[in-house]
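Supplied in structure tokens, the structure appears directly below.
Rather than the whole complex, this shows some of its chains in their spots.
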Amino acid sequence: MELYQGSLDVKAIFGRWLDEESESNYGAYIPFVGTIRAEDNIEALSFDIYEPVLQTWFNSWVKKAESKGAKVKMAHAIGDVPVHTSSYLSAVFSPKRRVALELIDEFVEDFKANAPIWKYDVIDGNRIYAEDRSTPMEGSGLLS
Amino acid sequence: MIKIEFLGPISVEPIEMEATSLQEVANRLQEIEAVSGWLDKCAVAVNDEMTNDLTKILKSGDRVSILPPVCGG
């Protein structure tokens, strides 16, 4: 798992991951690249991450992927990410395409629902929590 | 002493309190105005491990994290 201040260097990370697994005999490599869309007059999105819980979440996915003979990788931005640059890169490697296609879907969806990352719109330099696009994590409401 | 920390957009400073279970922490947080409105949509971690168990016993030095709705990617 890799965290970076600001936008990701997508080409560099994609290429390094390709090289890291070049001799691993995986037949399928499916990255997912998330890029900031220009909408609602935002200049950027901005991200807070709680790394200890994110690392635990990611480690559980490493194990889950291993049990299917696959591997997962992930990179995410911290702080401001201007529109048309990338905040998120994840990937699945697998010997088989079906496993890879199913795993990238589950991995990305679970990431959206349960990775401890908070998103803010940046408008006129102000950072506004994207509450309407955010999802309560599993087990929310325990203390209410 | 238990430390309660509020993550992401909840702009509340960490709180220290005496408590022996998450239920006690819940009771106390429900009384704090800046916090109570968040609780129904927040998840909870104890010492960085997510938990669903309100009866969980806490010991001095434990750290409770309050995690509001997320949106990575």
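Order of writing sets the chain letters: A and B. Residues in each chain are counted from 1.
In the analysis below, contacts are C-beta pairs under 8 Å (C-beta built on N, C-alpha and C of every residue); 3 or more make two chains touch, one makes a residue touch a chain.
Computed from a prediction, not measured in an experiment: that's the story for all the values here.
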Assembly formula [one copy per chain kind displayed, counts for the whole file]: A x2, B x2
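Following the convention adopted for this analysis, only the chains that are shown with their structure count from here on.
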Chain A and chain B, separation of their C-alpha mean positions in angstrom: 25
Of all residues in chain B, those that touch chain A in their complex: 7-9, 22, 25-26, 29-30, 39-45, 48-52, 54, 65-73
Chain B-touching residues of chain A, taken from the complex the two chains share: 34, 47-50, 52-53, 56, 76, 87-88, 108, 111-120, 129-131, 133-144
